[in-house]
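Remarks on the structure that follows.
Every protein chain but one is kept in place in this view of the complex.
So, chain A:
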Amino acid sequence: MSRFLFVVPPLTGHVNPTASVGGELLARGHEVAWVGHPGTLAPLLPDGARTFPAIDDVLEAGIRAKRERWLALRGMAVLKFFWEEFLIPLGHSMVPGVETAVRAFRPDVVVADQQALAGPVVARGAGLPWATSASTSAELVNPLRTMPKVDAWVRDLLHGFAGGDVRFSEELVLVYSSKALVAGEFGDEVAFVGPALAHRVERVGFPWERLTGGRRVLISLGTLNGPAGERFLGQALDAVAGLDVQAVVLAPPRPAPENVLVVPSVPQLALLPHLDAVVTHGGHNTVCEALAHGLPLVVAPIRDDQPTVAAQVVAAGAGVRLTYSRARAADIRSALRSVLDEPEYAAAAGSVRESFLAAGGAAAAADRLEKVVAG
């Protein structure tokens, strides 16, 4: 029996993989706790999960407000804001709560999400081993490699906060993807475990009786950002209006064609087995969860790691990429027809699915974490 402490930012997509891996560790009889924003954690973690606060509701609301401003930015300003206004301040804010959690829970290993920089800092201070939970594979391939001065600027910020590049543990980096998507050579500490989906709890309801027969697609664009998001969604609704499919659209309520079901949230893992394709902005979790079900994708990346993830999907042959801010209904319709009607896309998605199954998911992640304890 060992004790594992997950350190996570107040972002659903970053908590989800840890919920699965933590669930697996609990099932094996280990003690597991999470430290982050309790309100974000509660709906995503197993019943009775032990949590410690490092972010209170006021700070979380502040982060959400900042996120709104951030979503309006374009180009390199997104990256600047992300590091200077979000990641580094969040790291500073979380340190006291993570320190308290470490003292109270006395973990054998700290597992830090890549965007919870307080985790490695506190673990090092306490002389504890720590692992990275990389909720996207994009950092591994360093999208900034063609811009060395920008890359150096990020490293300087990390050195200023943590004394090193704490995005990557030297002992273990859990990556919820596989070599079928991520090209390159990596050290032994990088563990491609595939998406961690076991033990996940989905507490969101869904009107299952409203699913009709025939082919179905999910349109999921994450948090809609401003006019560009509304524009793409409007075009996507027009695109599916002319297709013989049912579309489940993740969005606030709005008028929609008859074959469209608009819902504010979905139990995604429960819904995916009922679908034939997914249209997404390229969030790492949604893309890998769709591929884990062998579903081909239409990816219209917006920002951050999404262009990298979209390129991975296209390189694997498992989907079509669109330009988010400019794609029109005809483009989206044609892309959807392709991934639905041309069997190569589903076959390629099926190959990625096989690679995920071979990677082992939450069980493989738990195996590797147990080895960190064993030393």
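Criterion: a contact is a pair of C-beta atoms (placed from the backbone, for glycine too) under 8 Å apart; a residue touches a chain by one contact, two chains touch by 3 or more; residues count from 1.
One rule holds for everything that comes next: contacts and distances are computed from a predicted model.
Trainee: I want to check something: the complex is missing a chain, and I'd like its UniProt protein name from "Carrier domain-containing protein", "Ser or Arg-related nuclear matrix protein", "A alpha-helical domain with a conserved ER moti" or "Fe-S cluster assembly ATPase SufC".
Mentor: "Carrier domain-containing protein"
Trainee: Give the residue, chosen from A:Ala77, A:Ala183 or A:Ala315, that touches the chain omitted from the document.
Mentor: A:Ala77
Trainee: Write down which of A:Gly127, A:Pro148 or A:Pro207 is the residue touching the left-out chain.
Mentor: Of the candidates A:Gly127, A:Pro148 or A:Pro207, A:Pro148 is in touch with the missing chain.
Trainee: From the list A:Thr212, A:Ser265 or A:Ser325, pick the residue that touches the absent chain.
Mentor: Answer from the full complex: A:Ser325 touches the omitted chain.
Trainee: Residues of chain A in contact with the chain that isn't shown?
Mentor: These residues touch the chain not displayed: 74-77, 79-80, 146-150, 153, 301, 307, 321, 323-326.
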